[in-house]
Structure formats: C-alpha cells, structure tokens
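One structure is given below, represented as structure tokens, and several questions about it will come after.
A single protein chain has been removed from this complex, and every other one stays in its place.
What follows is chain A.
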Amino acid sequence: MPTSDQSLAIGYNYHDQTDTLQKVGLTIFTLGLLLLFLPSLPVSSVLGQGLFWSGIGLSLLGLVLYLIQTYQKSHPGVRNNGVWLRGSTSRGNIAWVTAVGLTGFYIILYWFPFLIEPQIRALDSFSQWLRNKPADHWLLYGTFYTIAILIMGLRALLKYRHSPYQIIRTLSVMFFQLGLAYLIPYTLQKLNEPEFYFSYFWPLKYDYLFPGTVGYLVNEPGALGVFMVFWSAVISLVGVPILTYFFGKRWYCSWVCGCGGLAETAGDPYRQLSDKSRAAWQWEVAIIYPVLGFIVITTLLLWINSFMSGGLLGSLSDGFAQTYGFFVGSIFSGVIGVGFYPIMGSRVWCRFGCPMAAYLGLLQKHFSRFRITTNGGQCISCGNCSTYCEMGIDVRWYAQQGQPIIRSSCVGCGMCATVCPRGVLNLENGPREGRYQPTTLISPENLRILS
C-alpha cells in the first residue's frame, strides 16, 4: 500500500455515473456467482447441475450486459479514468477481498478439491460429452480459466476498440486458449489420444521434453504421439528462436500463451499494479534466470540419467516433478501468479518465475529484430507508459532519453504505445543493426540504471 505517497487526488470526489442497466448487469452477475455455490447444499444431482449451469449462464449474461453498457457509453480511446481512485484497481478494500477470494479458490483447487466436489459433479455430463470421462477438478479449472479469458477478452476488445493491435492480439489469446489449450486437448482425450497442449512448450511445460514424457508419447499407438514429441522439440528448440528473432518475445507471451492470455484479459484491470522500482528489477533478474537454469540442468541430467538407464539419478524424475510442481507450478504460478492479481499486478509469474519467459527474454534481448521505438524528442515524461506496463518496466526511463526499449522482460503487449498521450512509442520489427541506437534529438542520460 502506497500510504506514504498517496496521489493528491485520492479519495476526494471521484464518482462514476453507473446507470440502471449497469447496475442490473452487476446484480445478475452476482446472483449468478451465488448460484455457483448452491450445489454444495444437500440437493439432488440434477438440481445441482441445473443450479450450477444457471449460475454460469447468469453471471456471464450479467457481465456481458455490464461490459457492453459500460463501454458503449464512452468514446473509443484510452479510458483509464479513475483507475487509481477506485479501491478495486488501486489495492483498496475490494481489491483485497478479490485477492483473498481468488487465492482461496486456488488453495481449494490444489489442495482441497473435495470441497468443490458438488460443482465438479455438476460438470459430469458436459465432461462426458467433451472427453468421454467424468469431470475432475482440472476440468473445472480449465473451464473457468477459458471462460475468464473469453469474457474478459470481450472486455478488452471493448475497452481497446480504438486500437487494431490490441483487438487482434486479444482475439489471438482468446483463440489459442479456447482451441489449443481447451478444446483440442479434451477432444484428444475423447479420441483416446494423450491430452496434449499444443500451445505450451518446454521450458514452461518442462516435462514435455523430459525423458519420461517423451518415452510415454512415443510408445502411444499411432503416429500422433510421435508427432507431439516432434512438435515439442522442434518448437522449443527451433521454432522459438526463429519466431522470437522475427517478432520478439511477444509472439508467445502476449499472443499465444495461456498464462499471458489470462493476464492480458482477466488481469488487464490490474496491470498498473506491477512494481516499477529498480529493486523489483533486481529481484526479477535474481529469480527468473535461476529458475530457467534449474529447468535446463534438470532436463539435461534426466536425459543423461535415461541414457545411463537410471544409473545417475535413479527415480529422481518423479520426486523432482512433484517438488517443482508444488513450489513453482502451484504456489508461484497459481496462488501468487493469479490469486494476487489485484495486489501485485497481472504478470508476477511471467515476470519473476516463468522459465519460458526467461528463455524468450534472452533471445529477445540479444537475438531479435524487435524493439519499441521512441519517436524522436516527443516524450513528455508523463509516466503513463511505465504505469501501465504489466511487466514493471520503467518505459519512460528510455523514452524520455529517446532510446529504443529492448528489455528481456517486455512481452510486447503494446500497452505503453496504446496509453502514450503523444504517440511516442511504437512496437517495431526491423533490422538488428542500430537496434539500440537512440535518437539524436535528445541527449541521453548516459548512466545505465542496472549495471
């Protein structure tokens, strides 16, 4: 909480004009959410299923109504009005309630899924239809996750409707989540094929290149398993460098990835909460690269172990997957990564923990045509770019000196360029030569901030 450094504006007289239709939308949304809890009461399974699906339907209907009415009232353009004056988006009471709620959901999901057994059972018929299997808590999670990206994607489409870049990018994350991270893996299950996520790669989906997974897939009947191994290896080791060379890290982090997809849609109201300080950057570097190193070394060791028929590590693979999965997969990317959206911003996991982001970032920094160009001497140092950078990059530091922004953490969401009131910033792919060249129209502050 920035208690010692409040905005002069905070808490004076900000008021939104919320009209009747918006209020009706919010009411329906809340009623829908309440219905989701009702299957936990001692009711028949048919009734429970009805209540659950009505809850999903009503909450979506209410939210759509609210969002459309909210955004159609304003002209297309940057609308961050009141973001730092409203508690919900500036770490106020509502933000804390939301954070505790989200975190609680993750804790129940990971460690106490029996508490939501009635809700899971309500998904059984759907699960049978989708993948010929009864529902489990991961199906419930995947369904909620996908719905969140789709509905909040709609919000992003409405909010950023003046920006073709944001529209196309948002459609992209919605498409990849719904198709490659939801429908296709479950359809594969229905066809008795391995559940496989074509939009997740090593080292984020670290086990896709572990000997255990590879062996399992290759031994699957039919050619699909072999193709999956081929796909994983080729994209991770060849596709990633090539695509990052041409487009920067963004092709994955803010266009394809599911974690990024949630951050860009459901996390969009919280993007301004990322920590922009130099200290946060030091933490970032100190955490993310060791995570990547850990994954790389472990993968190598496991392969050596596999070639030595277990002579090196024995059955460490299982133990590793469990430990790493618990600390990094569950706690870091789930509980902190998403649960703390309303407090720490939407990209905590991507910024501090994701080994894929670290790998892509190294490529982006040293081997890419991507940069964010600053337009000559036009920067007025206002700070909108830095404030709305979800990765906590102090974009202004570079812009006010006329330097191109080439940071390994930049996911290329384009929001700095979208919110800049002077049109100073532009995401560009161009020749690598002179990529770091600052403009001659301002003299730069020569001292570097992180040496």
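Throughout what follows, a contact is a pair of C-beta atoms (placed from the backbone, for glycine too) under 8 Å apart; a residue touches a chain by one contact, two chains touch by 3 or more; residues count from 1.
Convention: contacts and distances are computed from a predicted model.
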{"item": "From \"Amino acid/amide ABC transporter membrane protein 2 (HAAT family)\", \"GSCFA family protein\", \"Spermidine/putrescine transport system permease protein\" or \"FAD-dependent oxidoreductase\", the hidden chain's UniProt protein name", "value": "\"FAD-dependent oxidoreductase\""}
{"item": "Sole contact to the chain not displayed, among A:Gln72, A:Asn192 or A:Ser277", "value": "A:Ser277"}
{"item": "Contact residue for the chain not shown (choose from A:Ala233, A:Val296, A:Cys382 or A:Ile406)", "value": "A:Cys382"}
{"item": "Identified contact with the non-displayed chain, of A:Ser59, A:Ser163 or A:Ser368", "value": "A:Ser163"}
{"item": "Touching residues (missing chain, whole complex) on chain A", "value": "2, 5-10, 12-17, 75-78, 80-86, 90, 162-165, 167-168, 277-278, 373, 375-378, 380-384, 386-387, 394, 396, 400, 414, 417-419, 421-423, 426-428, 439-443, 445-447"}
